[in-house]
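Inspection log for the structure reproduced underneath, given as C-alpha cells.
Only one protein chain is missing; all other protein chains are in place.
So, chain A:
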Amino acid sequence: MTPVNHAVEIRDLHKHFGRLEVLRGIDFTVEPGQVVCVIGPSGSGKSTLLRCVNLLEQPTSGKVFVEGVELTHIDVDIDAARRRVGMVFQQFNLFPHMTVLENVTIAQRRVLKRGKAESERIARENLDRVGLSEKADSYPAQLSGGQQQRVAIARALAMSPSLMLFDEPTSALDPELVGDVLTVMRKLAEEGMTMLVVTHEMAFARDVADRVVFMDGGVIVEDGPPDQVIGAPQHERTKSFLRRVLDPTHTDV
C-alpha cells in the first residue's frame, strides 16, 4: 500500500489562500533519480506546489508522500522528514550573520549532531562541489548573487538529502551569473540526484530534465518528456505560454 518506490507522490492536492484557490487537485509523482522541471506562467501555483512538498506551505487537503512517508499525516515528525529534502530558494536565504562555512555547517551540527571536524569536512566537500571552496570564510554579503545561490545549494547538499527542491533558483540573478548556478545543477542531475525544479529556464528544462510539467491555473496541464512538452506541446495553453517565453518580442498583446 505505501508507495515506497516513489521519491515524491502527491495525491489530489488542494491549497487555498483565503478564498483564492491556488492548487486545484494535483496528482503527480517523481521517481528516484528523476529530474522534473515545473514550468508555467506566474500565479499558476508551481511555487506553492513545490513548497507543499516539504510542507513550508500547509496543504488545504490532499496527501504528500516523500519516500513513502506521509508528510501530511498529523503526527509526522516534520523536522525529521525535512532533513531528507533539500530546498533552494529564489532569494538564497543564506544566514547573513554567519560565514559561508558556518552556513553550511550549522544545520549539520545542530540537527544531525555531527561533530565539528566532520561537519566542516562535509561542508568543504560540498563547497568544492559548487566551486566555492575558497570562499569558506567570506560572509554572504561579500559574495555575488550567483555565488550566494551556489552556497545555498551546498548548504542543502551538506544535509545529504535524497531529494532537492529548487524554487526559481536563477530568477533573482543577473543574467551573466545564471550559467554558474545552472551548471552546478546540471552536474548534480548527472550525479543522479532526484530534483524537482520550478524554473523559467527553458534551455535547462529541455537539456537536463527527464520530465517537464506544465502548470496553469492550479492544475497540471501537461506532463511528459521535454521533447514532448516543450518540443511538441498538445494543449493550446502550453503552446501560448511557450510562444511567450521562447519568443518574447512577438507575443500577441
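The definition used in the following text is that contacts are C-beta pairs under 8 Å (C-beta built on N, C-alpha and C of every residue); 3 or more make two chains touch, one makes a residue touch a chain; residues count from 1.
The working rule: contacts and distances are computed from a predicted model.
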UniProt protein name of the chain not shown, from "Potassium-transporting ATPase ATP-binding subunit", "Acyl carrier protein", "Pyridoxal 5'-phosphate synthase subunit PdxS" or "Amino acid ABC transporter permease": "Amino acid ABC transporter permease"
Selected residue (touches chain absent from view) among A:82, A:135, A:150 or A:211: A:82
Given A:23, A:38 or A:159, the one touching the chain that is not displayed: A:159
In chain A, positions touching the absent partner: 54, 56, 79-80, 82-83, 85-87, 89, 91, 93-97, 106-107, 110-112, 141, 152, 155-156, 159
